[in-house]
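A protein chain is absent from this complex, but the other protein chains hold their places.
Up next, subunit A:
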Amino acid sequence: MRYDVLVVGAGPAGLSAAIRLKTSSQAAGKDISVCVIEKGAEVGSHILSGNVLETKALDELIPEWKDDPDCPIKVKVTSDSFRVLASPTWSLPLPTPPTMHNKGKNYVVSLSEVTRWLAKRAEALGVEIYSGFAGKNLLYNWDGVVEGVATNDFGIAKSGHHKSNFAPGVDLRARVTLLAEGCRGSLSEEVISRFGLRQAAGAQHQTYALGIKEVWQVPEAQHKPGTVVHTVGYPASHGTYGGGFIYHMADQRVALGYVIGLDYDNPLINTFQEFQRWKQHPVVRKHIEGGTCLQYGARTLNEGGLQSIPKLSFPGGALVGCSAGFLNVPKIKGTHTAMMSGLAAGEAAFRQLTSDKAPAKGPVDMSTYEEALKRSWVWEELTAVRNIRPGFRAGLIPGLLHAAVDAYILRGKEPWTLRHGRPDHEHLKPLSAAPAPPAYPKPDGVVSFDLNTSLYRSGTNHDHDQPSHLKIKDGGAFERSNLPHYGGPETRYCPAGVYEYRPDQHGRQKLHVNAQNCLHCKACDIKDPGRNIKWTVPEGGQGPSYTAM
């Protein structure tokens, strides 16, 4: 199967690239074939984001978006508030930082709904979108140039043999392959490493955070569409970067979540429980008390900003969206920059494929995409905020003070660029040096719940009889090192309860991987101290079923 352009991932970045390719090529009277593959069962199934959307990129991609009655971008932000939770029971307000002024400008949306709408528009333009098919391997030609992607096989049993309904994957070849897999995409990590894209750009490693989110349906009396609340402080301790968000969407729904920087050092932190603790704070619980939790999910996000952006093009393709890492951390927005990068990549690919100097077949040079992006507002915006997140390495209060100085006075014009510390997986302190275990209260069944109940609400499901998609490189490392030295942190940072230790018949603790629970968040790929877990794609069409996240 051959296409001009193959996009891996039907998220905002991938779909923006596809839409731009078609609008530009149709305007020029040229025909460019575009195929998008998506590992979720439907477009939007694996998308999770706050989300308060800045429509800068959408305005350029689809200028007439407001006239589309199906467009789910309707609720404008009506109020912004920023609070420091100083203890489990009280808080104090702070002035809203300049980067967080959303009122009257931006929209509270569900990104699952937005991507579904973008997909409809893309299909109307002739983009072929196939969901339920995951990009498993990159295809390389003899010269080492990326030529496309092979999709996963279906019907392989846990033992490895082929089941009766085995269906082999398919090679999708394209002149340009755009990787739009989101944060820590499996194929994206492969190209970054294989082509040395970070070294080529002089970039640092990427740093990450884990966001855990729920969508609730609340009684009408406590629902005010357009309300935006951000919190910092409790339950994060001083050295941990963490904060929460509460956004009131349409249809009496409230989205809320807690984001924790994955550079935390206390091995006894349980990310799921941190989220439950946060929900019990009076500032948070008043929004959702009396309501029903509809969906639960989790996903990692990039925090590295400008310092961590790798070289964006590689032989045969380019990285778009969070696969590269354009999230503006102080704004906690990455959708507008992701869409702009997709738009720029789509435009660059169109020009390269249709230029008179282009070869008749074979790959084209995508470096013009990076040049265009560097001249755009995306780079300007990320440059201005590049020092804010690294400032929090010194702790919450110094970080806030530094952020205030940077945002109000320096405005990013300072000549220095702060560097990130060690990579996230190197931060964990051993048990012997760990601070006291945090006090996690039992779930109250009203606003906080146990893990299994929450997981049920993600709709995550994988065929049990398939090889585990979480590849453990060194089998013994968990029993040898993770458990005795760090207390088995994977049992605490995974928001889906995938990893657990159970005694075997000799009474020794052994690691069990419940791969079917996986939410595809990639936290384990990032945080395991021994770097022994490699996240790969399971059979397509499985995993979470987010519809309003």
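Some observations on this one:
FYI, a residue touches a chain if its C-beta (ideal position, glycine included) is under 8 Å from a C-beta of that chain, and two chains touch if they have at least 3 such contacts; residues count from 1.
Just so we're on the same page, contacts and distances are computed from a predicted model.
When the unshown chain is looked up in UniProt, the name that turns up among "Electron transfer flavoprotein subunit beta", "Carboxypeptidase O", "Mitotic spindle assembly checkpoint protein MAD2B" or "CST complex subunit CTC1" is "Electron transfer flavoprotein subunit beta".
Of the candidate positions A:F133, A:F195 or A:Y264, contact with the hidden chain is made by A:F133. Check A:T23, A:S91 or A:T151 against the missing chain and you find that the one touching it is A:T151.
Of the listed positions A:A86, A:A124 or A:A167, the one in contact with the omitted chain in the full complex is A:A167.
Interface with the hidden chain, as seen from subunit A, comprises residues 1, 37, 41-42, 45, 128, 130, 132-133, 151, 154-155, 163-165, 167-170, 172, 292, 294-295, 456-457, 459, 461, 545-547.
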